[in-house]
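Dropping a structure here in structure tokens format, bear with me for questions.
Part of the complex only, each chain left as placed.
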Amino acid sequence: MSEPPISRFSSPDLGDVPKDVRERIEAVQEKSGFVPNVFLALARRPDEFRAFFAYHDALMEKPGALTKAEREMIVVATSGLNNCQYCVVAHGAILRIRAKNPLIADQVAINHRKADLTPRQRAMLDFALKVAARSNEIDEADYETLRGHGFTDDDAWDIAAIAAFYAMSNRLANAFSIRPNNEFYAMGRESPR
Amino acid sequence: MSEPPISRFSSPDLGDVPKDVRERIEAVQEKSGFVPNVFLALARRPDEFRAFFAYHDALMEKPGALTKAEREMIVVATSGLNNCQYCVVAHGAILRIRAKNPLIADQVAINHRKADLTPRQRAMLDFALKVAARSNEIDEADYETLRGHGFTDDDAWDIAAIAAFYAMSNRLANAFSIRPNNEFYAMGRESPR
Amino acid sequence: MSEPPISRFSSPDLGDVPKDVRERIEAVQEKSGFVPNVFLALARRPDEFRAFFAYHDALMEKPGALTKAEREMIVVATSGLNNCQYCVVAHGAILRIRAKNPLIADQVAINHRKADLTPRQRAMLDFALKVAARSNEIDEADYETLRGHGFTDDDAWDIAAIAAFYAMSNRLANAFSIRPNNEFYAMGRESPR
């Protein structure tokens, strides 16, 4: 069987992409050992590539009260809601690694109510999923609930913004049929305990 | 009655925002005569501001086969689906102006099937709304339908990417309660005919 | 471009409709300066025309505790839910005029939770939208909530009956493709302040 395509759109040769885009791709390859397909798929549009990853980094890599594992929980839960195969598989791997927990990603992707979460994390995902599914119904009562779990207004912004960014990302990956790299499926599944 | 707030989050003083962000805000003020509230709301987070508007410009301002009015149709139709008051009102104004049509925005926001559109535009919005509402069900048959109306693969990318970007934008505006500026409501309502 | 049709059904010549129907149409033309298309569309069926407008007048024109602007808010909010272009555009105009507020109709049509409403009006629309969307789930707790905002049982009847009447009207306008007159779009958009 021939290798299945990265996405339904052809990807450019790495030699043909702008230098900054290529360097970003080479950096992730160095770090991960492979190039996640979303990088190759979006490289077809360098300006969109740059904005997408700048936005990603601003939300997922910056300092803040949410741990990196918690941010990935938001990604996996909302991507499960949107039935986005690329995002659940790829970010599931990242979540397992960042949380040092081989079970948490599958739990959160399928039903966060049954996952091994703290009540604070459960409230975080309840809010994120409401942003993802029914953002028009968000009101001050939702922020009040978050405050009751110790989240500041800036934390609430982060949760909403991550849910919103992956609302976009899920739709891109679904519409473009971006295929998760085979490497993601098994990453982080060995128990650290 | 006091002026209602720009959003549920406080906005920074313009004197406190980074120079490039402030310049972007001043440029839009110069051009429009006022500062659309989304600029002030997002200025609270300069990195996110920069990525958001870079992405916006890459999709909405670049050359391409879709006219600028058609891109705004995608924004208004998908924002109507998501019940996003800011985006329907603000982009409704832009659509009226770009399409030189005082009726089209309200038509598209409420029910694109009854709007004064060409069959090609109707197909464009059918696809955009499917990306917005059920992106997991998109498949090659949808692209085939677009091709039957003369859309290339790159046009299809543009439609999907605009729908996806406003899936994010709608959720931000809804979750943050960004208020549309009063100026937008009446813009472009005079008939050019 | 030729004038688009009033609806997908042909309308009778005014000379051919019964006298009472014609007089009603002439009266609205006198008052508004044009004949709203729903009058011409329904004139095809004089008995239905008479019952429709008798019902309309019984709910929308009679004395009562709800202001005429509040009744139009119910129409616009529920018509937005049902994606009825005719009703949102036509009653949006009436709402702007009756409320002397150029912003309120677009706000209520898209998301009443973000509209410039009193808590009492918000509760009124919450109830109306539940009648429109999930009337089978209405129970005494809903009436209790209304009472907490000062609505009597008769006010509750009015809210429910208006929501129900436009559940019918929206379906007629959608099924018959009744086109909103171009005049409606710009009416009442000048600020009275």
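Letters A, B and C mark the chains in the order given here, with residues in each chain numbered from 1 onward.
Quick note on the criterion: a residue touches a chain if its C-beta (ideal position, glycine included) is under 8 Å from a C-beta of that chain, and two chains touch if they have at least 3 such contacts.
Predicted model only: the values in this text are computed from it and were never measured.
Peer 1: So 3 chains are in place, but how many copies does the full assembly in this file really have?
Peer 2: My count for the entire complex in this file is 6 copies.
By definition in this document, only the chains that are shown with their structure count from here on.
Peer 1: Taking the mean of each chain's Cα atoms, which chain ends up nearest the overall Cα mean?
Peer 2: The chain sitting closest to the overall C-alpha centre is B.
Peer 1: Shared interface numbers for chain B and chain C above half of all numbers used, same, or below, different?
Peer 2: Both copies touch with mostly the same residues.
Peer 1: Using mean C-alpha positions as chain centres, tell me how far chain A is from chain B in Å, no decimals.
Peer 2: Centres of chain A and chain B (C-alpha means) sit 24 Å apart.
Peer 1: Between chain A and chain C, what's the gap in Å when you average each chain's C-alpha atoms?
Peer 2: It comes to 44 Å between the two C-alpha centres.
Peer 1: Just give me the whole-number Å value for how far the CA centre of chain B lies from that of chain C.
Peer 2: It comes to 28 Å between the two C-alpha centres.
Peer 1: Could you say which residues in chain A touch two or more other chains, in rising order?
Peer 2: If we look for residues of chain A contacting two or more partner chains, we find 136.
Peer 1: Which of the residues in chain C come into contact with chain A in the complex?
Peer 2: 111, 113
Peer 1: Any idea which chain B residues touch chain C in the complex?
Peer 2: 4, 80, 83-85, 88-89, 92, 102-103, 106-107, 109-111, 114-116, 174, 177, 179, 182, 185-186, 189-191
Peer 1: Quick one: which bits of chain A touch chain B in the complex? Just the residue numbers, please.
Peer 2: 8-9, 44-45, 47-48, 50-52, 54-55, 57-59, 62, 82-84, 131-132, 135-136, 138, 140, 143, 153, 157, 160-161, 163-165, 167-172, 174-177
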